[in-house]
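Quick one: the structure is below, questions incoming.
Omission of a single protein chain aside, the complex is shown with its protein chains in their original locations.
Chain naming follows the written order as A and B, and within any one chain the residues start at number 1.
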Amino acid sequence: MAYDYEKYIRPGKLPHIWCPGCGHGIVMKGLIRAMGTLNLKKEETALVSGIGCASRLPGYIDCCTLHTAHGRAVPFATGIKMARPEMNVILVGGDGDGTAIGGNHFIHACRRNIDMTYIIMNNYIYGMTGGQFSPCTPTGDKASTTPYGNPDPGFDLAKLAIGAGATFVARGTAFHANQIDKLIVEAIQHKGFSVVEILDDCPTTYGRRNKYKSVIEMMNRLKEIAVPVKAAEKMTAEQLKGKVLTGVLYKEEIKPEYTAEYAKVIERAKAAK
Amino acid sequence: MSRYELRFSGAGGQGLITAGIIMAKAASIYEGKQAVQSQSYGPEARGGASKSEVIISDGPIDYPKVTQCDALLAMTQEAANKYSHDLKEGGVLLIDSDLVIDIPPGNFKTIAFPIINTAKNDVGREIVANIVALGAMVALTGQVSRENAEKAVLSSVPEAFIELNRKAFSVGFEKALAASA
Partner (left out) sequence: MSKKVAFIQGNEAGAYGALYAGCTFFGGYPITPSTEVAEVMSVELPKIGGKFIQMEDEIGAMAAVLGASLAGAKALTATSGPGLSLKQELIGYGCIAEIPCVIFNVMRGGPSTGMPTGPSQSDVMCAKWGTHGDHPAICLVPASVQETFEEVIRAFNLSEKYRTPVMIMPDEIIAHMRERVVFPEPGEIEVVPRKSPTVPAEQYKPYDISFGDVPPLASFGSGYKFHVTGLNKMQDGFPTTKADIVQAEEERQVRKVNANVDDIVTFEEYLLDDAEVAVVAYGSTSRSARYAVNIAREQGIKAGMFRIKTFWPFPDKQIKALAGKVKGIVIPEMNLGMCSLELERCAQGQVPVLGIFRVDGEPINPDQILEKIKEVK
């Protein structure tokens, strides 16, 4: 049976602004399915983004949506979550927004382990401004500002999140559409700061500069490089060269969640009064 | 005009800002006068120059800083040199006699006793030297009563240190009276 996407789509707001072949729409559908699976109440769900192509996503979803400034989705969302810990707070955005201009906020949200879910669509590029390299662009790749090849090493976004203290980190790809909603469901259910990186494609500003002949080729690449965590356990280092792990990469439930910890601060303050 | 200006000066970490606050609090909260306390300090939490200024008046206080100082406490030679220039004729200068060797010249009354050593030897803790100095300043300036100043001291220190501070204040007050007699 076809899934009813209408439930969480804002009436009258489609079509979206994304280019043909862009994976953001696939991610949005995955998010909608996840929201449906969890039956999230629209009035009790905040969807927060920064600036960039991916950050336009909240406009299409029917809930409390906040399109903030470049890089600032995380601290805006932190304010919402602190003021109303009972709300579901989900963030969406791109790799540039989240790890360059918003990188400091990102690692500190991981450190605090505040109960929010951050879906980062990593398409290795600043798409909206026309294809400049991001902190996730692979070394050597072409962008409008790396005409001779990118000299910068890139972030491994998931490792960054784990290192900074996030307690749930998963990775999927825009090719593996059926996995996306499952990862997001698990992330939202996790009590703590959860990060879901979705490897994505930008045919318009990244693909054409880096010798991808078609969207299909870009999608095939995502298919080829992705190795599920379980499968990787049986593979040699040689076999894993050039691959990326997908699935739930890290999960722990010992570290306390931030708003719960602050509730204890309130208890202590009231007792000391 | 009833405006009376005090300056507590010395090195950072000597507790002079606290001494100034307590003096102003005594006047403002307990004595029924008006008072303003302000301070200036460097980036150091300890050491460096530090000063705390207190204006006491029967009426509203406009300019919150010292214009012509009525009473100056100097806990270092540097402070004595730097801040005695605008001390009023007939004003009061209180110095730590161990630390201020060259007494600045001027037509004011200088009272000297070893403030820090008094705290160490007579009270038992060097850390309350600022309260010894405060007791002395209260005695020498007469702007607030001994009782009200003591109330301000006791309401400003942690419970475990009330007796220590009461003693420090009292010793400072008496020493100043003896030294100025």
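The criterion applied here is as follows: a residue touches a chain if its C-beta (ideal position, glycine included) is under 8 Å from a C-beta of that chain, and two chains touch if they have at least 3 such contacts.
Source: prediction; values computed, not measured.
Visitor: As a test of the contact rule: which chains in view would the missing one touch?
Guide: A, B
Visitor: If the hidden chain were put back, which of B:Q37, B:N130, B:Q143 or B:N165 would touch it?
Guide: B:Q37
Visitor: Touching the absent chain in the whole complex: find that residue among A:A77, A:V92, A:V195 or A:M218.
Guide: In the complete complex, the chain left out is touched by residue A:A77.
Visitor: Given that one chain is not shown, which residue among A:L66, A:V215 or A:A232 touches it?
Guide: Final answer for the missing-chain contact: A:L66.
Visitor: Contacts of chain B with the missing chain: which residues?
Guide: Within chain B, the residues touching the omitted chain are 21, 24-25, 28-29, 34-43, 61-65, 67.
Visitor: Write the list of chain A residues that the hidden chain touches.
Guide: Where chain A meets the chain not shown: residues 10, 13, 42-44, 46, 48, 58-59, 62-69, 72, 74-80, 82-84, 86-87, 104-105, 108, 262, 265-266, 268-270, 272-273.
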